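With one protein chain held back, the other chains of the complex are shown just where they sit.
As written, the chain order gives the labels A, B and C, with residue 1 at the start of each chain.
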Amino acid sequence: MGDIKPVYLEEKLKEVEESGRLDYRSKTLPTWCPGCGYFSIVEAVAASLCELGIPNENAVVVSGIGCSSRFPFFVNTYGMHTLHGRALPVATGVKTANDALTVVAVGGDGDGFAIGGGHVPHAARRNVDMTYLLFDNGIYGLTKGQTSPTSAIGFRTPTSPYENPDRPLNPLLMVLAYGASWVGQAYAGRPDHLNRMITQAMAHRGFSYLHILSPCVTFDKTHRTYQNLGMQVRDLPADHDPSDRAAAMRLAMDDATPALGLYFREERPTLGDALDGLVEKAGGELPGKVAAKPARKAARR
Amino acid sequence: MGDIKPPSGAAETPTAAQREYLSDDPRDIGWVKQNVPCQTACPAGTNVPVYIREIIERQFGRSYETNREANVLPGVLGRICSRPCEAQCRHGWPGNGEPVAICHLKRVASDLKDAGHRITERLYSPTGKRVAIVGAGPAGVAAAHDLSLLGHDVVIFEREERPGGMLRYGIPEFRLPRDTLDIELHNALRLGVQMRTGAEIGNGAGQIPMAKLEQEFDALLLATGCMAASPLPLQGDWEKRALRGLEGVEYGLDFLVQMHRGEKKVVGKRVAVVGAGFTALDCARVAARLGAQEVTIHIRTAEEYIPVTQEEIFEAKREGVRIKGLRTPVGLTVEGNRLTGIEFVQNRLGGWRAGGRRQAIPIEGSEFHEPCDTIIIAIGQQTVNDFLGTGLELDRWGNVRVGEDGMTSHKGLFAAGDYVNGASTVIQAVGHGRKVARRIDAWLMGRERRKQVVRIVPVEQPLRERAFDFIPRQHMPTAQMAERMKDGRHEVELGLDEKLAFEEAKRCYLCNLRYEIDVDRCIFCRACIEVAPRNCIKLVRGVEINEDGAYGKLLETKEWNQVGAIWIDNNECIRCGQCFKACPVQCISISRCELTEVEI
Amino acid sequence: MATAKNARHHVVIGSGVAGSQAAETLREREPDARVTILTLSSLLFYNRYDLPKVFRGHRDWREFLAYPAEYYKDHRIEVRRCSRVAGVDGSRRAIALEHKEEIRFDTLLVASGGRGYIPEELTEYRPLMHPFSSYTEAVTAAGVVPERGHVIMLGGDMIGLDLARTLVDTRHRVTLVAGQQTFWPHEVSEDERPGLIAALEKMGVEVVEAADAGGIASIEKGARGLSARRVLFRDGTELYGDAVMPFFGLSPSVEFMLGSGVDIERGLLVNPALRTTSEGIYAAGDVCQIWSDADKRYRFFYGWKNVRAMGDLAARNIAGGAEPWVPAQDEKLHIGADGKIQSPFWEYE
Partner (left out) sequence: MATDIQISIVGSAGDGTIAAGEILRNALAGMGYKVISFDVYPPEIRGFGKCIARMRITTEQAYSLKHKSDVMVSLDDSHAIPHANEVRDCGAVIYEQGSIVRLPEGGHMSAHVGPGQLPYPLPIRELSEKSTGANRSRNIVVLGFIAGLFNLPAEGFRKAIGKKFRNKAAAAEASEAAFKAGLDYAAKTFKLDDVSFGPPVSSVVAGATVEMINGNAAIARGALDAGIDTFFGYPITPATSIMERLANEMPKRGGRLLQTEDEISAISAVVGAGFTGARAATSTSGPGLSLMAEMLGMGVIGEVPGVVFVSQRGGPSTGMPTKTEQSDLHMAVYGGHGDAPRIVIAPTNVDGCYRCAGKAFEMAEAYQTPVIVLIDLYLSNRYETVVFPARPPFEADLNRKPGKQAAGAQYKRYALTEDHVSPRAVPGDKGGMHVVTGLEHNELGRPNDSAELHTAMSRKRHEKLKRALKHPDFTQFKRFGDEGPVDVGVISWGSNFGECLEAMLKVRAEGIRCAAMKVVMLSPFPTEAVAAFMADCQEVLVPELNYQGQFANLLQAHVARPVTRLNRVSGEPMKVEEIIEEIRRLAGSKAAQKAA
């Protein structure tokens, strides 16, 4: 059994340092509650940016309001912490203005599918070349534990003291329906897998949507706990074909035992491509790109 | 609970054996040495956390056997050990409270084991080699036991009527009951060791000559201890005057030996003890039992620097003994042949002597006199060197010189215990006896037969609760003052009963449990730090490596982009298990790491 | 607190007579220095000799303070109350407080005084005795002794006998169990003793000689219907009282200095300039043993005048002086014209 062989700290530290992923962390220690699943996301994002070799200054992380939206403060890239629910439109603006940037939008379930729910379909169908990481803890953490659009039926919170009468949204299914060109799911309690998925999502050209299940250790002691999630999640069937959107949607419909992995992927023109196409159609000339991203292209191949 | 497995491989199930990992990496050996300070401090290397854990499991017999692996006299050492372990116990570190009563628990294992307890020994096939040991004190007995286990034929030659050496003749019965001593000596020597008491080595009449031994045996071990009392250096007229024979003058060691041989000893009304060790304290307490009204221990430095335990001092004081510091006797006053008092000179403290003791520097012209009826001189013991006339080389302190292999300048002649080290402690003698036995074995067999490794065994859960950390140290019940003084032999310390023992044993941090965070699985969420009772979990950017290859200090950081790992500082860790329970991704593991030996 | 940048930091451990006097003198001598007092007490400095007043009904802590709080603000003396020193590192010039705070100093004056000594054979009865060495202990003791109650005083050092005067005066009954420490710290010869004991009895104190009764065998809670405490002697005699108060003299509070590099016998050993064996560390008051050239030995000096003078001298020497210690008061116990005991240690200002 390999798990009892001792691990030597200095060797481990050297490995971590040489990996370079610490360069993608900011100096500020994350301020989430100890135990929060979001910690593993910030780790994974740093590791993925590092793995893809994206220069720090070429990445922009955009968020709205919520616990998750503190995120840009903890990574060492350009960041925007904007208004509640408005991360996607801001990020679209960034991407439209400079197609050379790697744009990551992050937000919680409330931010993305309640107040900002109206923005998701549009970012998806336009295929804005960005990665949207949705931190789904099924609760409003920052306002201290109210019901969110992904809260389970029957969930009791200060704003649903008797029980939550509403059925939860299925963001994966929605986003598949909205036309996102890359859709996947991960779980904060499986950092390795999460890391791989974020790397793939970022490497994808187009609107990539990664749904990340994460517990709120402070306000949800009953539903989405590490213990429950750990028992519920499973891997996607090995024979799943990620180019089959209908199959992906069927899989997404099972939200009792959420499957982790890549649901759907397709290559199609992005918003930038379309805008470029319009320019072309109008007979205009494309402006020179501000910064090329050879590193990223290399990583993708 | 119940996860702790027996320390020897024999009793483990095959599955458990598969789940263990043996490491000889200096980082792991260093870990145990740093992290299990009690075991490191024990000259015999007693596996303290394991035997205390066994007491919690109420496996007293097994606990006794765990002790016996390192020290064949647990019941004896459980009473009179100088406890170097407790001085190092993590529970006694600043802010953690008082050390665990490791010694008292050792006695518990001995006291509470079943009457028909089975002794476990790991026996080697006979080698056909013969070893003679001179001296049946703790070093000799420990060596004899180990050598006979290793398959050698052992004969002990002892001058006194009965074995035990200092244990029997130097330590008063109120500290060490003789039945306990007898049983454990018997157990140690049962494996075919021949004991020849009343057998003095030497060239005189009725003595056995060394040459004869050399002929008959493949190896010889001298473990005759330090049985000669050091003389009191006085000044002026008294410098050269013989003290023996004066009425009222006693030498501490002789005083005790004579008493234990059965001679009747008497002391005057006012007794002055000169000296600062266990012997001095024992003499003072014996004097109090013999009816002295005023017993004073005179010491050259100060109470702070006496090398005895605080409990011992406290019990002596309770029995009326007083201690006066900063004074050195320079002369005596006598009326005829009878002692009437002592001339002292006042001291001031000087620098440090080797071994961490203070120097006392006499102040000129500060002499003063104090009356007394009996003086007991207990300022130390000396070896009687080369009483065999073999011309052994000596070192600059006058002790026999031995090499790395434990051998003296004389081929095949080894030496162990106080005889080599000068007056030290029983546990040092036992430890040294074992060590030299191993060297003799290596010499006889032409190779090392065992080596030291760290056995790492996964443990499924913390074996402790945080509440245990608040249990106060259980006090040793002691005999009523009237009982103590009645016949002078009544054991003062009564031993912990099962309830007290259980409470005390729970206090042990079980420092041999190693808590580790799997850096690859850690999500850096700091849930563990949140619940930590001490500054024991750290954001780490590096670690210092000591010269011996073991880990030194963890280098901490508060900058997120420097944090290579969240790591448990095992030196701060008190093994409360809070972090293990708090980790959301179960990336904290526990393993038991203990020094052990394997066959080569 | 505004202090000059490179000003020295003088730390004083103890806020009793010696420590407070030293802080005052240090402030005078070095107006720019930082002066910090560390004390275990939760109260600012009060005179211990005022404590018998609690038996006269004075229970408001403010009355006992020698200086008001403003004094410390005005004089820029920082007082860290309820702060226990865990250890001192003389070579690094650092003090570790028990709550893991570290304080650096340029000079340190140890004036931690002494605490009531209890003979080892009586330590197990500690919970049944009422000591009297701090304001809180004094108030607690006064709280358990009823009007006209009976106090059994053990030992009977001069602090205790001073209290005994007040107790007799306030119509309490006092029984003194006399022994070796009676009249401590006065050194009383065997010839003088009977006269002094007689004088005590004349003052209204009942005296039992402990030795005559074979010594104390135990202290117990009184049985039902009897006073709160029983003292049982070896010869079988017994005494009942409302409180048992130990007065066996003081033992210096030096534990925290173990390992500091400073020499200790009973107290901290200091030279006549009150400097310990460690440069930069001084000691004053009941905690130090001063080298006496005349006696060729280290000895203690007692009495609040001596203690105050020590605090003052240590401070002056810290501030650059090099004066030797000269006792500030006579230490002789005598019987006055009224037949009562008079001790120089009782002469308060």
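Rule of thumb we're sticking to: a contact is a pair of C-beta atoms (placed from the backbone, for glycine too) under 8 Å apart; a residue touches a chain by one contact, two chains touch by 3 or more.
The model shown is predicted, which means the values in this text are computed figures rather than measured ones.
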In the complete complex, the chain left out here touches which of the visible ones? A, B, C
Which is it among B:R358, B:R449, B:R473 or B:R534 that touches the chain not included here? B:R534
Residue, one of C:V54, C:V79 or C:V145, that touches the chain absent here: C:V79
Quick one: which of C:E28, C:E63 or C:E102 touches the chain that's been left out? C:E102
Could you tell me which of A:P6, A:P34 or A:G230 touches the chain that is not displayed? A:P34
Touching residues on chain A - with respect to the absent chain: 31-34, 65, 67, 83-85, 114-115, 117, 140-144, 146-147, 149, 158-162, 218-219
Name every residue on chain B in touch with the hidden partner chain. 95, 465-467, 469-470, 531-535, 578
Absent chain, residues of chain C that touch it: 42-44, 61, 69-73, 78-83, 97-104, 136, 139-140
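Operating definition for what follows: only the chains that are shown with their structure count from here on.
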Taking touching chains as linked, do they make an open path (line), a single closed cycle (ring), a hub with spokes (star), an all-linked set (complete), or other? line
Counting C-beta pairs in contact, which comes out ahead: B-C or A-B? A-B
Centroid of chain A to centroid of chain C, CA atoms only: how many Å? 69
State, to the nearest whole Å, the distance from the C-alpha centre of chain A to the C-alpha centre of chain B. 62
Chain centre separation in whole Å, for chain C relative to chain B (CA means): 40
Which positions of chain C touch chain B when the two form their complex? 86-87, 96, 98, 100, 119-121, 123, 258, 263-266, 269, 277, 291, 295-298
Within the complex, chain B is touched by chain A residues 1, 3-10, 12-13, 16-17, 22-30, 32, 34-37, 39-40, 43, 74, 76, 188-189, 191-192, 215, 217, 226
Chain B residues touching chain C in their complex are 94-95, 302-304, 314, 317-318, 320, 325-326, 346, 348-349, 358, 363, 365-366, 481
